[in-house]
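Missing here is one protein chain; the remaining ones are kept as they sit in the complex.
Going in written order, the chains are labelled A, B and C, and every chain counts its residues from 1.
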Amino acid sequence: MTLLLLGLALGALAAAAAALPVHLRVPVSCLLVAGACVLAFLGAVAELRSGHVSTAHTAALLPMNGIELRLDPLAALFIATTAFVGFAAAIYSIGYAHGPLRSRTAVVSFALFVTSLLCVPAASSVATLLFAWEMMAVTSLLLLLAEHRRRAQALDAARWYGAMTQAGAAAILLGLLLLAAHSGGQDFTAIRAHAPSISIPIRSIAFVLVLLGFASKAGAVPLHVWLPRAHPEAPSPVSALMSGAMVSLGIYGIIRVGGDLLDGGVLWWWLVVLALGVVSALYGALHATASSDLKRLLAYSTIDSMGLVLIGVGAAGALRTTGHPHAATLSMVAALFFVVAHASFKGCLFLAAGAAERATGTRDLDRLGGLARPMAATTVLFCVAALAVIALPPFSGFAGEWLLLQGLLHGFSDTSTATVIALLVGVVALALAAGLTAVAFVKALGIGFLGRPRTQGAAEAREVAPTMRLAMGILALPCLLLGLVPGLVIPMVARAANAGFALPSASPVVPGAGLDLSGFNGAIEPALLAIAIVAGLGAIWMTLRVVANRATRRAEAWGSGREVQTARMQYTATAFGEPLQRVFTDVLRPDNDLEVTHAAESRFYTQAVTYSNRVDDAVERSLYRPVISALAWWGTVARRAQNGSVHRYLAFSFVALVIVLVVLA
Amino acid sequence: MTATVSTVHVWSGIAISVVQVIALVLGAPLALGLMAKVRARVEGRVGAPIRQPLLDLRKLLTKERVHAEHASAALPIVPFVVAASVVVAVAISPLISTSPALSESADLLVVVSLLLAGSVALAIGGLDTGTAFGGMGASRAMTIGALAEPALLVAVVALAIQAGSTNLPAIVAGTLAHPAWAASPERLLALGALSIVVLAETGRLPVDNPSTHLELTMIHEAMVLEYAGPDLALVTVGQAMRLGLLVALIANLFFPWGVATSFSPAAIAIGLVALGLKVTVIVVVIALVEVRTAKLRLFRVPELLAGGFVLAVLAVVTGLVTR
Amino acid sequence: MRPRSAIRSLFATPATEPAPKPDEADSDGRFRGSLQLRHVDAGSCNGCELEITSAFAPTYDAGRYGARLVASPRHADGLLVTGVVTRNMDGPLRKTLDAVPEPRVVVACGDCAVSGGAFADGYGVASRLSDVIAADVEIPGCPPHPAAITEALRGLTGR
Partner (left out) sequence: MTLYLEVLEIAAGAVLVCAVVTLWRRDVRAIVTILAVQGVCLGIVAGDLAIHQRDLALGATALLVLAAKGLVVPLLLRRVLRKDPRSRETTPLVNIPASLVAAAALIVLSYVVSSKIIALDPSPATRLVPLGVATVLVGYFLLVTRQRTVSQIVGLLVVDNGIALVTFLVTSGVPLIVELGASLDVLLVVVVLQVLATSLGSRFGSFELDELTELHD
């Protein structure tokens, strides 16, 4: 706990470092933030390994009786993940920050953003949690607006982001206050003690409110609309932190309140969580294949990954309430392991996307391409993270997805049909989402980085600063390590799952580097698998050197003998995703229009044909637009009443006063 | 399930894996040759000899490699990844015996992911060439792969529910122990779903026509237009072994008799012969089906895969109901 | 008549004529039983194409000797060129030739490819195949007989 407090203090100091002159300000502040993350990481890992709970209480710093921090394994796991991504993001932003990002507000907000991210999991009273939550929301909003002068959409994104974060925070506050009111004290220990005594309807209302708030932060579908707008517009280290750390705090919230404070509660809660996960996974993956803006693709993929985690959490909750603690532990461990893995590969992907955007000046996949040769390091790191997302064997994504699937499979022995159906739907969602994610990331890698440069910007790309590459490397490392030896991390994750859901603390995996499920028949040894793959590659390479002709020649790529082969003949991202759009056309409802401009002389000769395809968010169009237009209409009506006459305003208040008195009488 | 693995077992496991790999490296092209022969005879032609694919591969190895000038370092690696992923999948799957090397991690999901790794590598190679055909092939192949994934995984779930685990040797041994499983309705439904998925994954008719010359109709072929000589040999062997492996898995999962459960050389020999017989029968059936069917329009393929998916879900539901 | 069922036709005797005795003289068997060619129509009147099709049809069945037409020059051992080289096809022909990996062979099929043939001095004609590259195997005839084509391919595969 002391290490964590030291870390938070260092974070605050980093914020103070903004006072330095411009060229000193960014490096010093970032290094301090990195130091803070290292301290927090060490504190969290020590806590995870030892497993004992430590608390800290500083009275009178805040009106509602001070800040209350409690470090238990669940909090420690999320702090460790956040600290790791924060460390990499801090190193990255040393090389990345330029222009508006070096302003005082940007530096202070970045430092406070990381500090509040580290503080949220440790908060153990309603006031502290909300304080840290709001600080996180406000600082990330400021960072989102850092570059609004250069990009107008940043304003629009900030508006959406601000509105939905505050609405979410309000829902969380309402839910927690409802609980605090019924348990006579606003710190979590009191709530935890009184939870069983609170009646089920009250607990359900509180859980639903809290779920709304945290699910919107985790990007669950009906409440996800801010995510594909905010992440692309934020500076890359910030969007890496958002996707890697901030989004998983939504998951943390659901587990902490639903599992820990309300002690599991009722079955239908967790079926709702699972349903949210299923819808998010499918919707996110589908839109990832349809978006041709690299960062928007990554944002939708975050929604998809968080959907998978919600499926794991929902399954764990459902299995626990229907009395299958062992299967529940497996699902919960799978979900938490996936959160850790997701933080590292999604963070690395966003940093790499930022590097590509910095080098070429664009994020649009249809205008990228051919970055493999000039930006070899970035391409390799993006490739490692992308293969991890697609869940291919030696990488961390595969271990995560395998655990998730085993968790769902071994839940089938359950009895209640509702759970079994839910688990089956979960498996289907997992499968389709995995397939769609593969399409999305082959598109991102193949069209974004490989092939020939489609625009002048892409052609002149040059490798980015060494600190940026170092940061990407740091985040790419766990993509491989967690994939090769997941067994080493599982005991710690199991301790966190136990703290979250009060499940049997025995780790669901037999100790060892691989994943050998204890109590269930299923195992994989990723390390040996990796050795086998390397051996296979080596054997094939050797036989070819012996047997095959080693002469190699470079020639023009075969395009059925065309005279001139330009880069424009390559497939674009829109074209790559078009078949899937056609298959899922009633979900995505793309609006593509075709304009044929005929030659002046005669209609039979066309001068130019332009085809444009736009897929905007179906949920946003069908759910949010009507609500917004209704509010806008109400706004115009209210505007007419405000015509600047003082008397009219006074009359309003007078009439109101009289009405109140009449009502009182 | 952590068997005390003595060194003898480990070495004999590796030996079995090596035998399996060699059997598939030689056997799979022969299977393709057999399919071509059956197709030729049905069309009234004498057709190339069954060993023709092997001759083609031997000749390809003597030719030089040609790399596209704009391609990055990814293109030359792709053939190796495609071949290696299939080789490892074959090495650990229970084709001849239920305990090749690494058999405890011979999970059906691992095999599926290794094959996915192969197709992802091919797609990335296709995009890296910088030509229209590579992109087109990659886009179509990945789309069909994505749509086939649910049917594949739900079929795996159906098998796992019945056998209690997704571990392949466990399922095969379980079926050997309970012959009733092989004929159970969920096993047959899962067979239907898996065979549809196999047709889609390996690019056979009615999903994709391997011997088409018109680039616009290609799905798999368009991605490999760029490979020459040894690269093409690797990719072709990889594709052939992918078909051989999937066919062998379907054979062993639904008709496991003959698969060796002990390490005695006799059992291994029987396993090899049984595998050859089973694969030959299935391959001939596939060839006969192919001759009679025409290629589906690209956007009719999702309906086929949706059918496979429904079969798989039915398999799971019947499995749960009758349990 | 109702098409025979697949299985019955599987075991029926194939319609292919028995393979004539290969004359050892000109078959160098360079490709040892496996020959893939990329057919390039450099300006042919489609007469030769029809004969090539029937060469691979059941009656003459060139496939039986291991010869095959492939979609991409990268997969091929050589070009099967038909027709006189027209202005538009001069560039693509050279590109296709360059795309074929060594060791490669060029088979000129039909009089047009061999020596300009009927359209030698047509207005669209740019050059002869011999100006682009010397053909290794020449199949005379306008159009050449399918047996002659099969014979030439057998020469290359040596079977």
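Convention: a residue touches a chain if its C-beta (ideal position, glycine included) is under 8 Å from a C-beta of that chain, and two chains touch if they have at least 3 such contacts.
All of these numbers come straight from a predicted model, not from anything done at the bench.
Note that the undisplayed chain, when the full complex is considered, contacts A.
Contact between chain A and the absent chain runs through residues 642-647, 650-651, 654, 657-658, 661-662, 664-665.
In this text, only the chains that are shown with their structure count from here on.
If you average the CA atoms of chain A and of chain C, the two centres end up 58 Å from each other. In whole angstrom, the spacing between the mean C-alpha positions of chain B and chain C is 34. Counting only residues that touch two or more partner chains, chain B has 62-66, 215, 225-226, 229. Residue positions of chain C touching 2 or more other chains: 72, 74, 99, 101-102. Across the complex, chain A meets chain C through its residues 551, 553, 555-556, 558, 560-563. Put simply, chain C touches chain A in their complex at residues 72-74, 91-93, 95-96, 98-99, 101-102.
For chain B in complex with chain C, the touching residues are 38, 40-49, 52, 55-56, 58-59, 62-66, 212-215, 218, 221, 225-229, 232, 288, 291-292.
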